[in-house]
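Shown here: the complex without one of its protein chains, the others still in place.
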Amino acid sequence: MEPSLLSAIFILTTMGLLLGYGLGMAAKYLRVEKDPLVDEIEAMLPGTNCGQCGLPGCPSAAQALASRTAPVTLCPPGGKLLAQQLADKLDITVDLSAMGEEVPAFAVIDPDHCNGCTRCYKVCATDAIMGANRQIHTVFTEACNGCGKCVEVCPTQGLTLVPEAPSLRRWHWPKPKSA
Amino acid sequence: MLLLVGTALVNNVVLVQFLGLCPFMGVSNKLDTALSMGLATTFVLTLASVAGWLLEYFVLAPLDLGFLRILSFILVIAAVVQFTEMVIRKTSAALHQVLGIFLPLITTNCAVLGVALLNVQEGHGFLQSVTFGLGAALGFTLVMVIFAALRERLAISNVPAAFAGAPIGFIVAGLLSLAFMGFAGLNFA
Amino acid sequence: MFFFMRKRPAFKGGVHPDDRKQATSGLPIEPLPLPARLYLPVQQHIGAAARPVVTAGDTVLKGQMIARGDGAVSAAVHAPTSGRILAVEPHPAPHPSGLPVETIVIEPDGEDRRQEEPDPEHALNLEPEIIAQRVAEAGVVGMGGATFPAAIKLNLGSRHHIDTLIINGSECEPYLTCDDRLMRERTDEVVDGIRIIRHALGARRALVVVEDNKPEALAALQARLYEMDTIEAMAVPTRYPMGSEKHMIKAVTGREIPAGKLGADIGVIVHNVGTAYAVHRAVRMRRPLISRIVTVGGGAVQRPANLEVLLGTRVEDLLAHCGGTRQPPARLLMGGPMMGQVMPHAQVPIIKGSNGIIALTAEEINIGETMPCIRCGRCVAACPCGLMPLEMAARIRKEDMDGAVDYGLMDCVACGSCSYVCPSHIPLVQFFHHAKGVLGARREQQRRQEEIKRLAQQRRERQEAEARAKAEAAERRKAEREAAKRKADEAKAARAAKAAAAKETPKTPAADEAKA
Partner (left out) sequence: MTQTTPVSGPHTHAPGSVAWNMGWVTLALLPATAFGVYLFGWPALNLLLITILAAVLFEALSLRIAGRPVSPFLMDGSAIVTGLLLALTLPPWAPWWIGVLGAAFAIIVGKHVFGGLGQNLFNPAMLARVALLVSFPLEMTTWITPSPLFSAGAPGFLEGLAITFGLTAVPDAVTGATVLGETQTGFSRDLGLSETLPGVYAPLQQALGFVPSSLGEGSALLLLAGGLLLMARRIITWDIPVAMLGTLVILSTVFMLIDPERYAGPGLHLFSGAAMLVAFFIVTDPVTSPSTVGGRLLFGAGCGLLIYVIRTWGGYPEGAAFAVILMNALTPLIDHYLRPRTYGRTRRGKPLPMKSPEATAPAQEKRP
């Protein structure tokens, strides 16, 4: 073993040790707790655990988003607005033109079909449906976010999702054509 | 001083010597991230050229371990980058999250290692190697900021779909280096 | 040559459209005969729609309130003439979208019988609150086109120290001459209205501001204000958008309203000349706002005129009165060409804010094909609010609304100067209207999502509370059952012990069994 080889090994190991030790100290001194990202994303989601994203609930959806295994457009009730916020949060550029300019839709109960079986308001995540046993039920449009779970559950197909009619208050200018 | 302007403009690290292209293309989408990336690289690069010089003249030259130069430089640069990453993660998690993978990548940034090695190759003294490192880093940051502003302008203009994103970025980088050729042969004699 | 000697410009930016007022500035105000039907929308002002207080079939007198203001920011609507209410139903609103609005339809009976009116009284010794209350009852709103309920501004006088009241007679929109004629023909009523407003606000001085392209109006006002010390008439250079509140305050007092604040916060309130006239009729003459002066103009109109029109009269009646249109207009506008809106058809009613009906031909509009933006910066120079319209429009085109807000979208007053000067004919203002609409829709969606998140949270808590309650109840019942079982065991054990004791003393068991 020539001397230069020996000294080479010696120098590198000492430098490695020295720098390793220095970084160890710095790591302890600059420690940062759990990644706060997941909680922030969960706070942004609607929190109704409606399952339309295919994941059991909003916390697991947040987890999937944080680990970037799920697209930001996974949450229909959140719509384009939530997708845009999530995209900004995770700093990814996403093409939202695919999501149509969706008009909020509300569940509407057809009185002739409703036999008061109360299955729908048990499953509604926001208590938007009101009605007693064997009485015709009604839907609070204010509280309904159009998640559609009640439509699936209703035995007599009395529930349908109806988009909101255009009104002067909600109307806004279309985007002009640009050359 | 002349050396500083020379390395920053005349043979700019990115546009003339074509070093450090991956962060140049990767992090230049937004102006403020490009600026912070430039500053982080300046910090690392200047430290690296100083450490490079110290290593060369106090350790490698006396024991003529020239063959160890690249290995030891990379070791030191990696340590400095790791330290920088910890500082950034501590000070602003947002910036750390935005820079993301490109922060540890400074270690492999060819400009950082390149400048350190050039220092040794040119036989710069201590002061010269610091100004050389600083000049290269300032050149890098300047060009990063200019390029980021250009890409932000491209982001809001309707570039044809075939060129949108990276392709137009490469074209603009090419045109920018074409422009920097104007500084070729600039000497204040 | 004397470019430098011009005194400090009133405000930065702005444009000089050719004012094209010659056609109607010389014509006196002429009343419009009573139309066949009157269509009065409940939403003629900024704020909540008024709530109808009449139903189909009622007969109403002239000046009777037919819809009450709903809440703080609203304005009442009154019957312009006596007649029968045909219906309260949706009719097309005077809005480019052509969407319907709740409208009260009156069939005039031609007698024009007025509601019995208390006789006029001296208004200047009334308390400001009473003045504001009368103005609110009369349904007076900003007549310049903004239609902000005037009573609210009068109440501002009590909460802020107002030192200057500005009466906006600039009328910087091309074609419109309704304010000009009002100032010339009804100077006394306007001046009286100004004195009432100044008294209500407690303002130290009042300034009637008129652009120097209307010398006759200025002369009329100055003659009338000659002996008054607290009210003066003031000429300002003709420049669009002098009529905008922010820029009139800057031109007259040199002060700027800080972003997010009101004029009242820096001690200045601006009212339109028409509003002053309406305040005079409401407070002194005790007459509600039932009619207004409308300029009918534009290249396509046979005989332009300034008409005094009952609110609710349909645009087609105005056009018919002015001899119809020479050719189908390229665009039929309500309001001036700079900030006015395209009407989908002529079957829409005149409302409190419509200061003009302009039927424009294609040449007058100078429609050009929209070309891409060449970043020439003329819109930046023209913007009176100091914004960068091209940068905002570029971001809106890319659906980056927040980027547009960063560039100052919320400070834009949509005056139209940028679109006016753009060489590429880009409809910049429509981009900004679109962006504000989308942001409004987003805020609305955000509010609904928070609401729904709160409801979902409430439901979850209710369910957990129920589950806990059920669990406790089950717990309690279990505990009771055990207690009961335990008691039963003890009782059985006690009985067994007694029975055992009874075996040793056979002689008394029969009695025990009978008793047990």
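Couple of notes before you dig in:
Residue numbering begins at 1 within each chain, and the chains themselves are lettered A, B and C in the order written.
The working rule: a contact is a pair of C-beta atoms (placed from the backbone, for glycine too) under 8 Å apart; a residue touches a chain by one contact, two chains touch by 3 or more.
Keep in mind it's a predicted model, so treat the numbers as computed, not measured.
Although one chain is omitted from the display, it touches the following shown chains in the full assembly: A, B, C. The chain that is not drawn here is touched, among residues C:Gly142, C:Gly312 or C:Pro427, by C:Pro427. Within the set C:Cys373, C:Val438 or C:Ile452, the residue that contacts the chain not displayed is C:Cys373. Where chain B meets the chain that is not shown, the touching residues are 31, 145-146, 149-150, 152-154, 157-160, 163, 168, 171-172, 175-176, 178-189. Although one chain is not displayed, chain C still touches it through residues 11-12, 15, 17, 96-98, 128, 157-162, 174, 201-202, 246-247, 250, 255-261, 265-267, 328-333, 337-342, 344-345, 358, 360, 364-369, 371-377, 380-381, 383-388, 390-391, 407-408, 411, 414, 416-417, 419-421, 423-425, 427-430, 433. Hidden from this view is one chain, which touches chain A at 173-174, 179.
The working rule: only the chains that are shown with their structure count from here on.
Interchain contacts join each chain to each other chain, per the touch definition above. Of all chains, the one whose Cα centroid sits at the greatest distance from that of chain C is B.
More inter-chain C-beta contacts link the pair A-C than the other of A-C and B-C. Chain A and chain C have centres, each the mean of its CA atoms, that are 36 Å apart. One inter-chain figure worth recording: chain B and chain C are separated by 56 Å, centre to centre, where each centre is the mean of the chain's CA atoms. Shown for chain A are the residues that touch two or more other chains, of which there are none. Residue positions 397 of chain C are each in touch with at least two other chains. Residues of chain A touching chain B in their complex: 4, 7-8, 11-12, 15-16, 19, 22-23, 26-27, 30, 32, 36-37, 91.
Every residue of chain B that touches chain A in the complex is listed here, in rising order: 59, 63-65, 67-68, 71-72, 75-76, 79, 82-83, 86-87, 89-90, 93, 97-98, 100. The touching residues of chain A, when paired with chain C in their complex, are 46-49, 77-79, 81-82, 88, 96-97, 104, 125-128, 142-143, 145, 166-168, 170-179.
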